[in-house]
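Structure provided below as structure tokens; questions to follow.
What you see is part of a larger complex, with each chain still in position.
In this document, chain identifiers A and B correspond to the written order of the chains, with residue numbering beginning at 1 in each.
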Amino acid sequence: METNRVEAFSDGVLAIAITIMVLELKTPSAPDVHGVLEVLPTLLTYVLSFVYVGIYWTNHHHLMHLSDKVDGGALWANLNLLFWLSLVPFTTRWMDESNLSSLPVLVYGINLLLAAIAYTLLQTRLIRIQGADSRLARAIRSDAKGKWSLAIYVVGCAGAFVSVWISAAAYVGVAAMWIIPDRRIERAVSGQSETEG
Amino acid sequence: METNRVEAFSDGVLAIAITIMVLELKTPSAPDVHGVLEVLPTLLTYVLSFVYVGIYWTNHHHLMHLSDKVDGGALWANLNLLFWLSLVPFTTRWMDESNLSSLPVLVYGINLLLAAIAYTLLQTRLIRIQGADSRLARAIRSDAKGKWSLAIYVVGCAGAFVSVWISAAAYVGVAAMWIIPDRRIERAVSGQSETEG
């Protein structure tokens, strides 16, 4: 099986997840600066969730680009990832509606953590399919960044009951870490292009 | 006519159906464990519906992969399938809002049953177009799993007035049966790849 239709379906789900969040945004109760300040936290969580889905799309793009084939297991590993990402608009909404209470902030972190684990599982499966000597396997290697992310999410989740700002710092920190696209893969991709070119 | 644009449109509809369900999810009324328990049944039906649309996407993927051409009748058989799948978010919502009352649980089962019949019709049409000797025809053969699914759905629907747990068992059971991708088709696909490779 080739990867193109998996990409098309994933693009669809991620494009929808990233766009429908705007339907959840409440407009300010009054058309003045006070109203804007009121919705500002909501807007910031929207930005964070947008960035997260954007990061996943970018990395998914890279991951699939280096994969030549998928199997049934990889399809389900991919659907598992899409499931957790499709929940992001929901957990974002709850966090907003509760004005950043501990439990919803924790649940948002668990959502991010489970998405990250799902991504790792998909990556592992794809590496196994392509083979240990494949470009993908060589591009990922130890995946230190992925492991660090998992650790920081756990800290962020645990911190939610001390202060939600610990969680916020953790979630924003991981996003910042990934916003820089994965150089390893990008290098592999451009290396490939050079070879091909 | 080739299958690629049919795939693109179907991917779009399925991606939207699977993702917009999250807009229907009610957030817990309070940011505590009690609130989470309250929405748990809703979350579980969401998971079930997500898995069903995922199963249809996976099988549709396989079905189209083994089909080389479509005709006008197949386009409408496909739209018929998409119609029933696009109703899944609606019947899921009603089932949730009614706290799993008999009638909505029955209607959800009828929705699943009609989607399964629509899939069977599409499959039959595609086999006829590809020919009795095609890879698709050889991959599907007796379609025992498809027939079992229809029978179990009927049991699940009938059971809704005795106990909705009979229905739940039936709906979850069919999903579990299909979550394992269709080995027959997968074998045919990889057989094809071997031949091609």
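In this section, a residue touches a chain if its C-beta (ideal position, glycine included) is under 8 Å from a C-beta of that chain, and two chains touch if they have at least 3 such contacts.
Since the structure is predicted, the reported quantities are computational estimates derived from the model, not experimental observations.
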item	value
Identical protein chains in the complete assembly, only 2 of which are shown	4
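Heads up, the rule we're going with is that only the chains that are shown with their structure count from here on.
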item	value
When subunit A is superposed on subunit B by its C-alpha atoms, the rotation angle in degrees, nearest 5	90
Euclidean distance of C-alpha centroids - subunit A vs subunit B, Å	26
Interfacial residue positions of subunit A with respect to subunit B in the complex	1, 5-6, 8-9, 12-13, 15-17, 20, 23-24, 71-72, 75-76, 79, 82-83, 86-87, 89-90, 93-94, 97-98, 101-104, 107
Sites on subunit B touched by subunit A in the complex	7-8, 11-12, 14-16, 18-20, 22-23, 25, 27-28, 31-33, 35-36, 47, 50, 54, 57-58, 61, 64-65, 179-181, 186, 189
